[in-house]
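Quick one: the structure is below, and I'll ask about it shortly.
Of the protein chains in this complex, one is absent; all others appear in place.
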Amino acid sequence: MIPGTRHGLLGVGLAMGALLVAIAIMGPALAPYDPTAPVAPRLAEPSPPGAPFWLGTDDLGRDVLSRLLHGARISLLVGLVAMVVTMTIGTAIGLTAGYFGGVVDVLLMRLTDVMLAFPGLLLAVALVAVMRPSVWTIFVVIGLVSWTGVARVVRSEALSLRERDFVLAARALGASHARIVARHVLPNVAPTLVAIAALSTSGTILLDAGLSFLGIGVPPPTPTWGRMIQEASAYYRVAPWLMAFPGLAVLYAVLAFNLVAYGLADRGTSAR
Amino acid sequence: MSPRRALAPLLGLVALAACLRDPPLAWPPRAPGSQRGGVLRLAAPDDVPTLDPALGYDSRSWTYEQHLFETLVTYDDQSRLVPELAEGWSIADDGRTYRFRLHAGVTFSDGTPLTAADAVGSLERVLDPRTRSQGAEYYREIVGAADYVEGRAPHVAGLTAPDATTLAIVLREPDPLFLHKMALLFAAVVPAEYARRLGDDFTDRPIGSGPFLLREWRRGERLVLARNPRYRRADRPFLDGIVEQSGVNGELAWLKFLNDEIDVSGIPPADFPSVRRATDVERPGRLVSGLTLVTNYLGFNCRMPPFEDRRVRQALNYAVNKEGLIALLNGRGTVAQGIVPPGMPGYASAATGYPYDRERARALLREAGQGAGFATELWTQSSDLDLKMSQKVQHDLAAVGVTMEIRQVAWSSFLEAIRRPNTVPLFDLAWSADFPDPSNFLDVLFRSSRVDANNHTFYANPTFDGLLTRAERLRDPAARTLAYAEAERLLVDDAPVIFLYHPIAYVMTQRRVHGYAIHPLLPSRFTDVWLAPEPTGAQGTSAGS
Partner (left out) sequence: MRYLIGRLAWALVILLCATWITFGIVFLVPGDPARVVAGPRADAATLAAIRHELGLDRSLPAQYGRYLWRLARGDLGRSYANRQPVAATLARCLPATATLAAASLAIALVVGLAGGLATAPFAGRFVDRAALVCSLAILSAPVFWFGMIALYWLGFRWRLVPLGGAGTLRHLLLPALVLGVGTGVYYARLLHTSLRDVLTLDYMRAARARGVGPVRLLAVHALRNAALPLLTIVGLDFAALMNGVVLTETVFHWPGLGRLAFDAVLALDVPIIMGTVLLGAAFVVVTNLVVDLLYRIVDPRIRLG
């Protein structure tokens, strides 16, 4: 293996991610039109890409480019915040189970089993129906649905750490559990956590797009990429660009985080 | 173990998919040059919900129920009441007692005779709470219905069959709409004893006296009706059968239509502009259209601020560009001037609606003290079109300072929420007529006493109620129409809803299909549909575009 080239993935991923963040921040300023206003001459007849609408317009006469640029912000926001929720729940449960072991571990892992037995997307659909659809609901729902994977990985890491010398030593010195977890376990899990976080972000962006596609994502007028694909599906034969561009945008964002995740994981394995 | 071996059972399952193919259906050969014969091929995205006339309350179910069963009375093409299973009827002077004379010698498709006792049993089945029929409420005003529903009587006292071909019905109060209620498919005559025995399974093995009978129903695959050889009228139907393939969405149906795999199809929004622009010869088939008795509107909750102020409601009516919505529908609609659709037989609306006028909207809002605008929430169900329409309205309202959030909810939750007071400020709904009568819009949707049922706007105006009461008591049709028109004018002025549009239905049929029409009230009927015989050796008249 040639270590240097492998890290290229991480670099490319980070660069792509940086560009995404830049677009998310400046996107609304860059957008040539109001993303919710019908600016095309005709309704119900999407116009193809070309001046003055570089990526075309949709059936409501809105500029696709402007919608994509505005959508970047919401997709990234959902991806990151939902990732934080996912990571928090997953890490808390995984650390508790792995560090304490025994009955706590069994109970928490059985809970994880039950959650895994649910088809996550359906659970999300039901949860969105219980709460009201909003950005906040989406954060929480995605977090509630996708923490299981994180919990499993963190648990197995914590499980191996609890028998390590420095943890045993700290315990012998009378350190509290909270202190041991915060000072000794968490820092050692951290490198793994960063890689999982990147992977989890790409997962949440995809899940958010899926929810939007099923019509239960962030409500309009907020332009989201998933909803753009869903709204384009009625026109996929006569106006394929309508679904192509938002799909490519999702692909780009998810790929950026996947590259970061794989790059980090590779660095982790080659370092050890 | 080798992973290759693990694949074997999986591949077996894949092969199973090949076995799901439809077995061929046999139809009688067709005499050349005859109008009679042939099979109408249709397609739909989902299964028909039910074939049990006591249960169906949607156009999909009614499409097929009306071919399997008959009601005592029905509607002609102009939505006028005409006899069907009944030869005729009489109404006593008190307006409460109805006598229907049934055709003699009618049999169900299984050969058992159809008698007035079946008609009695069919209505009792609808009233029976165990049937859980949505249509029960229409027949509760029959004398003795309440006792029967609550289990105090084995039969409905006001529902009798003096002889095999006479049905007598006594109502508690005169009801000008009762004949219309007898034309609803809930009142279709089924073999009562048989239906009761089958219970919820009647839908799978329905037996009726209609022009067709159920030949096969495999859910998720296809529904097949065949000509009922025992049908009352020897000259109908023309078709040997009807096959509806299920699991075919609108998009796919259109492509199948272009491929001449089906005979009738809706036109996807993406394709409609080009179809509309084309000349008749260029089109891939025959374009059939018709106005239906439907009104789409956005309802206000008239008790929730700021919508308790009439000026705010009027302002929002002015603020919405209805022509824009119709453009979004590819022109498949007409702007609503009032609530009663223009096709309502025997009714002349005097309502003039609200033109699109942002300045007047702003002025009215200022007058109402809402010049700075306000925020509200539109509840809508999850359909794609509804959502696009809502986004258009959202944009229109933003222009006059009203921030409208869109709250998308599932149909079941939607229905529940709009009934609760102080919950839904603004909602997106359409009403399609049960009966061709203006009261079916004005009374059902807006009478103050209907708040428990279908008056979701919580609109209450004693003057309006008074006009309805007056209209309802009038026997003279012309005077009645005038009274309802007056009520509607008042209603439009009060604006408890944003009047949007009346949709126009469009379908395309292959050119060999004749007699296919869009009925304003009922789903399209296939009894009079016939297929032009194909000249031998020639291809279908229509080619894909």
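When the chains are written out, they are named A and B in that same order, and each has its own residue count from 1.
Just so we're on the same page, contacts are C-beta pairs under 8 Å (C-beta built on N, C-alpha and C of every residue); 3 or more make two chains touch, one makes a residue touch a chain.
Everything numeric here is computed off the predicted structure, so don't read it as measured data.
Residue A:120 is the one among A:28, A:49, A:101 or A:120 that touches the chain not shown.
Summary of contacts with the chain left out: across B:50, B:165 or B:265, the touching residue is B:50. Contact with the undisplayed chain is limited, among B:91, B:117, B:255 or B:518, to B:255. Interface note for the absent chain: among B:29, B:220 or B:462, the touching residue is B:220. Within the complete assembly, residues 1-3, 6-7, 10-11, 13-14, 16-18, 20-22, 45, 47, 49-50, 55, 57-58, 129-130, 132-134, 136-137, 140, 149, 200, 203, 219-221, 245-249, 251-252, 255, 382, 410-413, 415-417, 434, 452-454 of chain B touch the chain that is not shown. Residues of chain A in touch with the missing chain: 1-2, 5-6, 8-9, 110, 113-114, 116-123, 125-127, 129-130, 202, 206, 209-210, 213-214, 226, 229, 233, 236-237, 240, 243-244, 246-247, 250-252, 254-255, 258-259, 262.
One rule holds in what follows: only the chains that are shown with their structure count from here on.
Centre to centre, using the average C-alpha position, chain A and chain B are separated by 43 Å.
On chain A, the positions that touch chain B within their shared complex are 36-38, 42-45, 59-60, 129, 132-133, 215-216, 219-221, 230-231, 234-235, 237-239.
The residues of chain B lying in touch with chain A in their complex are 251, 268-273, 324, 327-330, 382, 384, 387-388, 390-392, 394-395, 398, 405-410, 413.
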